[in-house]
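Input: a single structure, listed below in structure tokens.
Apart from one protein chain that is not included, each protein chain of the complex appears where it belongs.
Entry: chain A
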Amino acid sequence: MKLTNINKSFGDNHVLQDISLDFPEHKTTVMVGPSGSGKSTILRSLNLLGMPDSGHYDFDDFHLDFSQKITNKQKLAVRRSTGMVFQDYNLFPNHTVLGNVIEGPTQVLKQPREQAIATAKDLLNKVGLSGYEKHYPNQLSGGQAQRVAIARALAMHPKYILLDEPTSALDPELEQEVLRVLLQLAHEKQSMVVVTHNMIFAQRVANKIIFVEHGQILYDGDPKEFFSPDNPNERIRKFIASMTMKNL
């Protein structure tokens, strides 16, 4: 998964400034950076929920040029190969937990219902929510809801899972139960791109770190060096320090 020379503006706000990034397969790439730096915009480019103005996107067999019109068919195909987990879960309130997880497999992948249900039950078990199949989203805690959202994304068997601050809306105890699931997925070599403000989690899970600021990539590489107290980039050292303070 690779973005090349991506530009994006909202009006006069040049949000992404000619950035190029690649997201290795079977690895966890963590994106960090101050608020408003463009992390969500990058993530949303990867499943075409947001369209950059220019640049190229290579993913699997897709070679998209954002300066040309992206067809609906291309959008759907890319979205079927990527799962997205949102900060505020966005579960479908009119469906049960099970209904949420099988919605994509039955409606989009046209899987037989029984097969979709069997897979969904396995996935709910995996995220620690066996027995919650018949609950409705508003009967869940935030941590449970987010784990359902992760199961919903996994049910599509996407090549990549994109997570935009998946724990920012959660209390610390609830955050842990979600992070445990993500660590497990990382361990299983699920390809992931995670935006997070939790530096401890980032350090633990990242195979690769991207630091974004003002729509530019200030760091792209090894997490060890990034988190090292000897990181030569003072801006990054300060950022990590301030974020770590916040987490304590």
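Note that in this section a contact is a pair of C-beta atoms (placed from the backbone, for glycine too) under 8 Å apart; a residue touches a chain by one contact, two chains touch by 3 or more; residues count from 1.
Criterion: contacts and distances are computed from a predicted model.
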Check your understanding: Unshown chain, UniProt name, "Electron transfer flavoprotein subunit alpha", "Isovaleryl-CoA dehydrogenase", "Polar amino acid ABC transporter inner membrane protein" or "Nitrate/nitrite transport system permease protein"?
Key -> "Polar amino acid ABC transporter inner membrane protein"
Revision key, fill the gap. Of A:98, A:156 or A:206, the residue that touches the missing chain is A:156
Exercise for review: Kindly state which of the options A:141, A:168, A:184 or A:228 is in contact with the chain not pictured.
Suggested key: A:141
Point to revise | Residue among A:54, A:90, A:216 or A:231 that touches the chain left out of view | key: A:90
Study note, to complete from the structure: Cross-chain touch to the chain not pictured, restricted to A:49, A:64, A:210 or A:236, is A:49
Point to revise | For chain A, residues in touch with the removed chain | key: 47, 49, 72, 76, 79-80, 82-84, 86, 88, 90-94, 96, 103-104, 107-108, 135-136, 138-141, 144, 152-153, 156
